[in-house]
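Note that this complex is displayed minus one protein chain, with the remaining chains in position.
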Amino acid sequence: MIQIDLKKSLQGANGAMQLDLNLEIAEGQFVTLYGPSGAGKTSTLRMIAGLMQPDSGKLSVGGAVWFDAESGTNRSVQKRGVGYVFQDYALFPHMTVLENLNFAKAKGASQTLVNQLLELMELGDLQHRKPETLSGGQKQRVALARAVVQKPEILLLDEPLSALDAGIRHKLQGYLKRIHEEFKLTTILISHDVGEIVKLSDYVYHLEAGKVIAHGKPETLFTGQSISGKFKFTGEVLKLEQEEILSVLSILIHTQVVKVVVSHEEAEKLQPGDQVLVVSKAFNPLVYKLENG
Amino acid sequence: MIQIDLKKSLQGANGAMQLDLNLEIAEGQFVTLYGPSGAGKTSTLRMIAGLMQPDSGKLSVGGAVWFDAESGTNRSVQKRGVGYVFQDYALFPHMTVLENLNFAKAKGASQTLVNQLLELMELGDLQHRKPETLSGGQKQRVALARAVVQKPEILLLDEPLSALDAGIRHKLQGYLKRIHEEFKLTTILISHDVGEIVKLSDYVYHLEAGKVIAHGKPETLFTGQSISGKFKFTGEVLKLEQEEILSVLSILIHTQVVKVVVSHEEAEKLQPGDQVLVVSKAFNPLVYKLENG
Amino acid sequence: AKKSKNQTLRLATAANMQFAMKALAADFEARTGIVSDLVISSSGKLTAQIKEGAPYDVFISADTAYPQAIYQAGYALDKPKIYAYGKLVLWSCKADKIPALSTLLTDSVQHIALANPQTAPYGSAAISVLKSSGIYEQVEAKLVYGESIAQTNQFITSGAAEMGFTALAVVKSEAQHAQGKYLILDESLYEPIAQAAVVIKRKKGNTEAARAFYTYLFSPEAQKILKDFGYSVDE
Amino acid sequence: MNWEPLLLTFKLALVTTLILFVIAIPIAYKLSRSTSRIKPVVEALVSMPLVLPPTVLGFYFLVAFSPNNAFGSWLSEWLGIKLIFSFPGLVVASLIYSLPFMVHPIQAGLSGISKSITEASYVMGKSKWETLLRVQLPQIKPALLTGVVLSFAHTVGEFGVVLMIGGNIPGKTKVASIAIYDEVEALNYDAANAYSLVLFAITFCILLIVYLVNGKYLKGFWK
Partner (left out) sequence: MNWEPLLLTFKLALVTTLILFVIAIPIAYKLSRSTSRIKPVVEALVSMPLVLPPTVLGFYFLVAFSPNNAFGSWLSEWLGIKLIFSFPGLVVASLIYSLPFMVHPIQAGLSGISKSITEASYVMGKSKWETLLRVQLPQIKPALLTGVVLSFAHTVGEFGVVLMIGGNIPGKTKVASIAIYDEVEALNYDAANAYSLVLFAITFCILLIVYLVNGKYLKGFWK
């Protein structure tokens, strides 16, 4: 259980801004911080990791007090043992990809995980390259692999997939979900991608100007209701066409555009750019095997 | 008209990779480069900007030859006059936000555009701050504003909105579209966000491992055949369960497991690990809007 | 009245002569009204500089070899002339140490300072003293060398070396009146330390004044001052 | 106390540091960009003035600049410059002697600058020169400061080269370090201590102000 009750004054886009957080994260939960640019998401992670000193308040993790302004407790960064994917990656420029991972790995831990991660993140042939010569997405994957290889109990992810294309992004989302379940990691994610959030997280905190303005299960938070259904995807409305009786929506789901028929009434609530949840109850598809090659 | 016919050998994720481009971009077009991480998108922009020297080939813009390996022509970066949003922002750390913009602005150009951009990008109160203290998204907006303030004829955007939340992202997408139309800028965008691409661009080049593997108008390219109202996904068979009359397949589609009922006969052709195409003809889903806060 | 610059004589002075030269220059000025600046340095440096046309009028060396070298290179008006002989002393600035050659052999003296015998005449004279009194081999390991007689003095006055060889002129100079004890060494133990001077040949120099000073240096008045400072002179 | 040597010292240190700053920047810049084969040779050569004892280096300068020699006479006949026993000579000698203190730190600073920030400036049409002045140098202020402080302090304290080539002429080439040296040689320790203390105090104040300004303890002074 992570209990956060922290205050910190920051310089916001509209003058001084007070970051004022009060939240609880259960052990093993996958929580997302969501909110506009400059809301204080990164600052929150930094305070949890011990990289930014709160002005006041208390932070305790699993019963242990990590920070308490009153008693002057402040556990050092090193002793907090969190994994952190920095928004700017913060790769060690003088080490190769492999050296970056090995540096993060606990002493004596086996090399297997490193190799698995290199494989999974599609970094195999890049392992002896310096970060300087990597592409943006490659750097981001190294940063993620480096945080995971630590096998931390708390994983802090600051937009860890933002520079990746849909293909590898989905693959790594799947991986994050899997390791989260497997190792019962407590994970705190920052993401702007609603689809990603809905897919991955148990709980969402919506921050704005330093305050939590809403929180809840992602589906509830983003749709306003909880939905049960067999088949469920998030997508984005691309186009709205009014036909005679009904409206036709073009919805982008992953990389495919799907047309969905809705009533005029429903269509009025939507406009291009909206994120939507597509749910089907009656679903009876055909399955074709894809040939390899 | 930008005529690109360039070759460059790079270090790919699977050994050496040959970037081999042959494309034409009409003046005033909004073109997107799309493709997986490490495909060579950033490298393409760098060669156009003159920051990376191609191994061979020719590049001409509006009739003027900017690069020609044969004749040894290579117009200097400075004379190409492009605007560039770098993937890592590349803000000048010793200058404030305002100084960053003023440095980019042509000498003698009016201050109005600078102020407009600060306003539009919601950077108003941050203008006297150094980049170091900005949030990720704030930095990215400064980088975008700085490229636009140059009033270049060619604008090169390397994932300029990837760190932004949906709200400001849509606002800036709208702005990019507007200035593109207003100033008849030729714009080349790199983006992983299909919705963004469909919304903004006239034409898309899909790169993979250094080659253009597909190109076309975004709707055609991304929707292809599926425009017919069918619902179609690729997935992976996880489990096969034989019931009395029918078999039940568990198929992983992205990160969700869907159960599909098939005949024994069909099930015999499949086994766990197979890639399959899941197609539904009768598909009548419900659509829920996801709130962006 | 202060004289204009071009009348100022520049007297290139070897370091060990600086105390006597200050008195000589003052006396000379009182007599003739000619102002002089002392340029104090090691004889080696001064020689190198004069050979490259340094704006010095007279070179007052601490030995005869350097003025001879200048003369031979054609930078002197006349042959060098000996104006005085230096006397060597054994000096100690430690209250509990009475300077004597025998004390050098004791353990209470760990370091004996002397000038570099290669370049400084007082240095080679000190070596002669040690050799002719037969204790050179015993004290060789205790010897430390100053680049010049001046640095040797610093070794002694700082107490870093318990004892050392220096010029009588040094210990008799005003600055050192109160400090330490010294022993004038028997002049038969070393070759006379002959010190010579030359007038420098200069195109735009103040040759007349330079000659006047040179003449003055060998006058009875100057020779008396030199004697007072502990040099012996030809009589 | 005679203030002339002190004035001369700070004049020399100031002139030397300023000139050095101007000439070291292009050298450091070239070295930091260069991938030429002879780069390590030039890098090693820059440090070589340090290797010889100052007086000996001074001696070689003396011989080289002397009108007796081809170079010296060329200088004096064609350019009318006399470098020995004159203030300009001190400046030239100090420049050469302190060159490594300015070049090496600046080069180290420049080679640490992020490539994409430089590229961003080029893309904006800024020349290499403008980029150097407005983008690169402002980012390596600590390295510039190191170069300036080391060169300045070293020129204040140096006396071997200066003594040899300058000839210790009062008011012309007798700088404070030589004056102190002279007093120590004459066993006038009180005078030497007084000079040292003043030299020490003034230089300390200058450096302290430099560091205070740099550390923003005095605001708005240096931007």
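We call the chains A, B, C and D, going by the order they appear; numbering starts again at 1 in every chain.
Note that in this section a residue touches a chain if its C-beta (ideal position, glycine included) is under 8 Å from a C-beta of that chain, and two chains touch if they have at least 3 such contacts.
All of these numbers come straight from a predicted model, not from anything done at the bench.
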Residue among D:72, D:89, D:109 or D:166 touching the omitted chain: D:109
Chain not shown: contacting residue from A:84, A:205 or A:222: A:84
Sites on chain C contacted by the missing partner chain, in the whole complex: 42-45, 47-48, 66, 69, 94, 111, 113, 116, 118-119, 143-147, 151, 154-155, 158-161
Chain D residues touching the omitted chain (full complex): 37, 39-41, 43-45, 47-48, 50-57, 59-60, 100-101, 104-105, 107-109, 111-112, 139-140, 142-143, 145-146, 149-150, 153-154, 156-160, 177-178, 180-181, 184, 192, 196, 199-200, 203-204, 207-208, 210-212, 214-215, 217
Where the missing chain touches chain A, by residue: 49-51, 77-84, 86, 88, 90-94, 103-104, 106, 150
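Assume only the chains that are shown with their structure count from here on.
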Fewest hops from chain A to chain C - one hop per pair of touching chains: 3
Selected interface, C-D versus B-D, where C-beta contact pairs are more numerous: C-D
Chain nearest the global centroid, as defined over all protein CA atoms shown: D
Distance from the mean Cα position of chain D to that of chain A, given in whole angstrom: 54
Approximate Å spacing (C-alpha centroids) for the pair chain C, chain D: 35
Gap in Å, rounded to a whole number, between the CA centres of chain C and chain B: 85
Sites on chain A at which at least two other chains make contact: none
Of all residues in chain C, the ones touching two or more other chains: none
